[in-house]
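Removed from the display is one protein chain of the complex; every other protein chain stays in position.
As written, the chains take the letters A and B, and residue 1 is the first residue of each chain.
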Amino acid sequence: MNGLVLGGTYALLGIGLTLIFGLMNVVNFADGEFYTLGAYAAFATLGLAGTHFVAAVLAAIACGVALGAVCELTLLRPLRAESIDTTMLVMIGVWITMQNGELLLWGGVAKSIPHPFPTAPLVLGPVSIAPLRVFVLVLAAGLIVASYLLIHKTQLGMAMRATFQDRDTAALMGVRIGRIHTATFAFGSGLAAAAGALLGPVFLVYPSMGDLAALKAFSVVILGGLGNLPGATLGGLLLGVAEELGAGYVSSGYRDAVGFVIIILVLLLRPAGLFAKQERIG
Amino acid sequence: MATRWIVLVALVLAAIATTAGPAQSQALIKIGVIEPLSGPVAASGNYVRMGAEIARDWLNARGGVNGRKIDLVIEDNKSDPKEAASAAEKLIVRDRVPAIMGAWGSSMTLAAMPKLEEYGVPMVVETSSAASITKRGNPWIFRISPPSEMEALGLEQYVDKLGVKRADFLAVNTDWGRGAISAFGDMLKRRGAVVGAAEFMDQAATDMNAQLTKIKGTGGDTLFLTTAVEQITLVMKQAQEQRLARKIITTGGSSSPTQLVKQAGAAAEGSYHIVFFMPWFPEAMPDGKLARMFVDEWSKRGHPFEGLTEGFRGHDGIATLAEAIRVAGKDEPKAIRDALWKVSLVGVNGPIKFEKDGPAGKESGQSKPSIFVVQIKDGKVALPW
Partner (left out) sequence: MTRAGRVVPVLLALTLPLWLGSPYFLHVVIMAGIFGILALSLNLLLGYTGQLSLGHAAFFGIGAYTSALLTLRLEWSFWLALPGAVAASGLAGWLIGRLALKLRGAYFVLVTISFAGVIALVSVNWMDVTNGPLGLPGVPAPALGPWSLRAKSVYYYLVLVAVLLAYLVCRRLVASRIGRAFVALRENEALAESVGVDVTHYLVLAAVVSAAMAGMAGSLYAHYTRFVSPEVFLFSYTVTMVIMVVAGGKGTLAGPLVGALIFTALPEALRAVTSWQWQMLAYGVLLVALVFFLPRGIVPQLSAAIGGRRRAEPASPTPRS
């Protein structure tokens, strides 16, 4: 059960990252930092301004989108002609800057985000889970659905998919590639921020919280196949559940190894990811 | 050929290196401080720094040491042993500090230790708990924090009062966590208690439900928890969700019960904590007046109350070094080291006096700090009995 909650947020991170990676060919090392940014934004609005929980999550998304757009416009667009390693390096720089900026701004002490839910767990048969986690799961699911709708039902989404499949033809058809890139990056960052705002109250908020999350996000992206949204979603859920189950059976020190070993096995047996329909050579 | 670029860059760097002279300032006494000011344990490192700054300001307000003011040269070890060693080297060579306090984490301290021997500079260890630090035969090390064995001894007298019969352990997977498990485990076995499961969690882990499920199944009555306050909060909340009904005792002194009350709320109710400073009852400390003054100054500076349980270490470390410099009469490394064997002072934690520890002829200094137990009762920190 907890695996699903974790998995839902991994899925959110994964969707954003797979789009950025698949469409823009950018290794977004700073993704974890947008996650952290979302959490701090939620902390600021909830903890300090005392607004409603859902409003805080929306505020976090807004922050992520805004900063993501700024990043894309100022840093990634001018470097678009460069190699993938160069953009990766820029994102590493952004990662270091953001994390230490947060450290400077908020201090290293972990913050707890207050939430309006009772702490007593709900008991459903053999499973006991906190109401907060249920809410997080529901919201995460909602955001995943919303993402699908955006990608598949709106014009923006269609333009994104077109650019992803065949950039040159899309350009010829009148799609503004630059705008799509900005939108994609902003969208991915917004989702990461949402994940952070959702998980912030469940755990705690501190500057380095994004590092582990980012690593998991990359794993999810590969598991699901680059650019494959349903794959990323399922991959995220799978990873979350696998970690929970795995830790129960294996010595807890090696718990994270379970995730790694699964990844290695998957890649050896199905190199294109579990759910990819076509092989994509990065 | 681009090989010339290597040469060019190297020459430029070297030129800068030779022309930049070391920083010098005669009138001030410099003391180096190495703490993790960034990275995952930045909060703790900063608390220690704040405590050290209070000590420095108090000393300077009283006229300094031997008529000279103290200057703290603070370096960040970024929670990385390699950086701790570099910082030590920079402090000793460039800043010419005659003594250092640091480096918080045991692996950071261990990494810096060879530099101390290389240059002959003493270091006061204020937080690290690994036994090996004072057993390695490094005569430049003086520790005021307790190794895990000492902590376990400090709890021994309360084991029966607490009613510990079957204990399980959940610890962070670092030298500190492992050391605590082995030290407390040995102590409990000596008292006739049974040691059940010993589970670990990764330092950055946020979900400990799997470990808690395993512990739930052992039927024990007590859970010993050794990790940083953030993880303690998470463990307590998750234990509550799982309805784990047993006594929780946290070790290590970094549990910051006040922060736990704030962040874990009802989940922390009834838990016991081993601390080395009781900022809620400063008058109960060995030097009640000093403790109360420290608490007041801390809050006057706007530092978070939660940080007191760690911040006092910074104060005591600097106070110790200052006293050694006073006794030595000069700020010269070897003199300070010899003086450290002679000092006897009372810090915020209690009396500080070094005893020999480690292989003969190359002993390190280890002080015997005071150890206290508090409990969270009715949402407040209280003395358990």
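Note that in this section a residue touches a chain if its C-beta (ideal position, glycine included) is under 8 Å from a C-beta of that chain, and two chains touch if they have at least 3 such contacts.
This one's a predicted model, so the numbers in the text were calculated from it and none came from an experiment.
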**OP:** Please pick, from B:68, B:90, B:246 or B:326, the residue that touches the omitted chain in the full complex.
**Re:** B:90
Subject >> Per the touch definition above, residue among A:45, A:163, A:189 or A:219 touching the missing chain >> reply: A:219
Subject >> Where the missing chain touches chain A, by residue >> reply: 21, 27, 75, 78-79, 82-83, 85-86, 88-90, 92-101, 103-104, 211, 215, 218-219, 221-222, 226, 251, 253-254, 256-257, 260-261, 263-264, 267-268, 271-272, 281-282
**OP:** Identify the residues of chain B touching the omitted chain, counting contacts across the whole complex.
**Re:** 1-7, 9-11, 13-14, 17-18, 20-22, 37-38, 74-76, 78, 80-83, 85-87, 89-90, 92-94, 106-107, 110-111, 113-114, 130, 132, 136, 173-175, 177-179, 200
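We adopt the following convention: only the chains that are shown with their structure count from here on.
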**OP:** Find the geometric centre of each of chain A and chain B from their Cα atoms only, then give the gap between the two centres in Å, rounded to an integer.
**Re:** 36
Subject >> Residues of chain A touching chain B in the complex >> reply: 2, 6, 100, 103, 107-110, 112, 119, 121, 128-130, 203-204, 206-209, 211-212, 243-244, 246-248, 251-253, 255-256
Subject >> Interface residues, chain B side, partner chain A - complex >> reply: 37-46, 173, 199-202, 204-207, 209-211, 213-214, 229-230, 233-234, 237, 240-243, 262-263, 265-267, 304, 306-307
